[in-house]
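All protein chains but one are shown at their positions in the complex.
Let's look at subunit A:
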Amino acid sequence: MAIATHERLEVANQIQVVGHKRRTGTWWKYALAGVALVWALFPIVFIVSAAMNPSGTLSTTSLVPNNAGLDNFTELFSLRPYGSWYKNTLIVCGVGAFASVFIGASAAYVFSRMRFRGRRVSLMILLLAQMFPVMLAFVAIYLTFFTIGEALPGIGLNTQAGLILAYLGGAMGANVWLLKGYFDTVPRELDEAAKVDGASHARIFFTMTLRLVMPILVTVGMLSFVGLFSEFLLASIFLKDADNQTLAVGLWSLLKADKNKYFGPFCAGALLASLPVMGLYFGVQRWLVSGLTQGSVK
């Protein structure tokens, strides 16, 4: 069953209170922790070093740069439409994540608060549909959007709008269980009190419930954003023109053009590309950990 965050924090405190008080024998734990930190960090150090490496090739990149410069960053922007890639990625992921959260939250509200025929069956169908992720149907998605694009080129292949639509297919099923679990923890009495005061279901949903479940909305929105940020399969099928591409597809094609020569600009681009995702992680880390683990304890 779901254990609310504050409850888990209490449990954690209890563990600390009853924990053993022995002081000896922790040095090997520090040693292991040090090894773990090196393991987690060295590729990241490598990226930073490569991005700063003034000659900008893989062959001249070492773990610690000899001298540092920002040449790779300027070269990156002249080499490829990196600014467009960045903008495209933020649009696709931002719109996609926002729409996913809205669709998921609307569905979760209904499944949590209303009782209607077919409710249980619908929830089961949504769960089972997850067995067949949109990614597996990439051939069908391609053929479908090819057909749509013949009449409506604006949402066909090679458009970000089409890609976002394709992503939204899984929006309801992917998140509704996680969201519903959180919605269930908001006391129904609040809804009933609002109803007695004359509020409509729409008013309750938009002005009250959505605010109360904000932590899970942030978590789900962030997970969608990060998931879409790295999505490669559909993005590579959809976005063929260099100006249209997302960071994942664009940076891949840059490195594919010359693995050695463009490594510096690639790492510069990868570093900049990591900023939004890292910012999100550390901005909402507490929400993220409780959101993820809540899913695990259910």
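In this text, a contact is a pair of C-beta atoms (placed from the backbone, for glycine too) under 8 Å apart; a residue touches a chain by one contact, two chains touch by 3 or more; residues count from 1.
Assume contacts and distances are computed from a predicted model.
Enquirer: Looking at what's absent rather than what's present, what does UniProt name the missing chain, "Malonate decarboxylase acyl carrier protein", "Maltose/maltodextrin transport system permease protein", "YeiH family protein" or "Ethanolamine ammonia-lyase large subunit"?
Expert: UniProt lists the chain that is not shown as "Maltose/maltodextrin transport system permease protein".
Enquirer: Of the listed residues A:Gly170, A:Gly221 or A:Pro265, which contacts the missing chain in the full complex?
Expert: Checking each option in A:Gly170, A:Gly221 or A:Pro265, the one touching the absent chain turns out to be A:Gly170.
Enquirer: Quick one: say which of A:Met52, A:Leu217 or A:Ala270 touches the chain that got left out.
Expert: A:Ala270
Enquirer: In the full complex, which bits of subunit A touch the chain not displayed? Write them out.
Expert: Residues of subunit A in contact with the hidden chain: 3, 8, 11-12, 14-20, 22-23, 26, 29-30, 32-33, 36-37, 39-41, 43-44, 46-47, 57-59, 61-63, 102-104, 106-107, 109-110, 114, 116, 119, 122, 126, 129, 131-144, 147-148, 150-153, 165-166, 168-173, 200-203, 205, 226, 229-233, 237, 247-248, 251-252, 255, 259-260, 263, 266-267, 270, 273-274, 277-278, 281-282, 285, 288-290, 292-297.
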